[in-house]
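Only one protein chain is missing; all other protein chains are in place.
Order of writing sets the chain letters: A and B. Residues in each chain are counted from 1.
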Amino acid sequence: MIAVLSQNLPFVVSALLLLIGMYALLFKSNLIKMAIGLSVMGSAVNLFLIALGYRQDSIAPIFTNAPLVGAVNAAEMAMPVPQALTLTSIVISLAVTALMLSLAVLTFRHTGTLDAEKAGRLKG
Amino acid sequence: MTEEGLSKIVRTVALLLTAPITVLGLYIIAHGHLTPGGGFQGGTVIATAIALMLVAFGSKRVKKAVGKEVLSATESLGLIAFIAIAFLGMGSTFFSNFLANAGGLLGMSIPSGANPGTINSAGTIPLMNFAVGIEVASALSLVLLLIYFSGEKEGKKGGGKK
Partner (left out) sequence: MKSFTKALVLAVLVFFLVLAALELRPFGMPQKSAMDDYIIVKGQEETAANNLVSAVVFDYRGFDTLGEATVLFAAVSGAYLLFRRELK
């Protein structure tokens, strides 16, 4: 069991990051801390996507001054498609974080507090 | 938000560092089809240079230098250029790479296998890299400027009722 865990270490780290982000999202009531938790969860998913596309003893899928000998064999390079999809995921999580922080700033200006439970009460 | 910025040492070093950071970002964008990098990564590096100016100089001085309308115009121009390049290849399909291996501008063919690259290759990919790089840099700087600039009107108001 320990041998299996130590061989798949990137997947274990990604699951741990997901749990840490979920804990910050559930148990904290400050709006900025919730935004940080969501960002950590996004980073965990991106790490998992990149770790899926690695072939054993392979080099990066770039041909500039690559240490190849002759024509390329398809098992010598890592898979390029998961890396391309991770780029898209990073940019979209960045856009969501920007919108969340703008909403947090506006909530503070309107109600005077950053606590999620106190700011949600209706007045009057 | 701070209005005067940080001390004189920080301001001097920030002024000295802005030009190398911008040149590094443009280098990452321009060599996107040869080395790791490309439009999105280089655009984020250029947005970091503007963020450094905001933190070191305070919002009052940056407001006179860079406006929101300029950044909004460059962001829209970047996205329009990206869609226009995609439409130009409409002869065969949408988004077709009509300049690669064609012999004209950016059309050189490269030998297969490992080689030192040349910039004059890869068709429409460097043009798309520049369009996306300008768009991402302007978008990130615009979000930072919006959060900084809207904090000037409140003054002593302190955020409404408690």
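One rule holds for everything that comes next: a residue touches a chain if its C-beta (ideal position, glycine included) is under 8 Å from a C-beta of that chain, and two chains touch if they have at least 3 such contacts.
The model shown is predicted, which means the values in this text are computed figures rather than measured ones.
Taking the full assembly into account, the omitted chain touches A, B.
Across the entire complex, the residue among A:34, A:47 or A:87 in touch with the chain not shown is A:87. Touching the omitted chain from chain A are residues 7-12, 15, 18-19, 22-23, 26-27, 51-56, 61-64, 72, 74, 77, 79-81, 83-85, 87-88, 91-92, 94-96, 98-99, 102-103, 106, 109.
Counting the whole complex, the residues of chain B in touch with the unshown chain are 32-36, 38, 72, 75-76, 79, 82-83, 86, 95, 97, 100-101, 107-110, 112, 115, 117, 121-125, 128-129, 132, 135-136, 139, 142-143, 146-147, 149-150, 153.
Assume only the chains that are shown with their structure count from here on.
Inter-chain spacing, taken between the CA centroids of chain A and chain B, is 22 Å.
Those residues of chain A that touch chain B in the complex are listed here as 60, 62-68, 70-72, 87, 90-91, 94, 98, 101-102, 105, 108-113, 123. Interface of chain B with chain A (complex): residues 34-36, 40, 112-117, 136, 140, 143, 146-147, 150, 154, 158-162.
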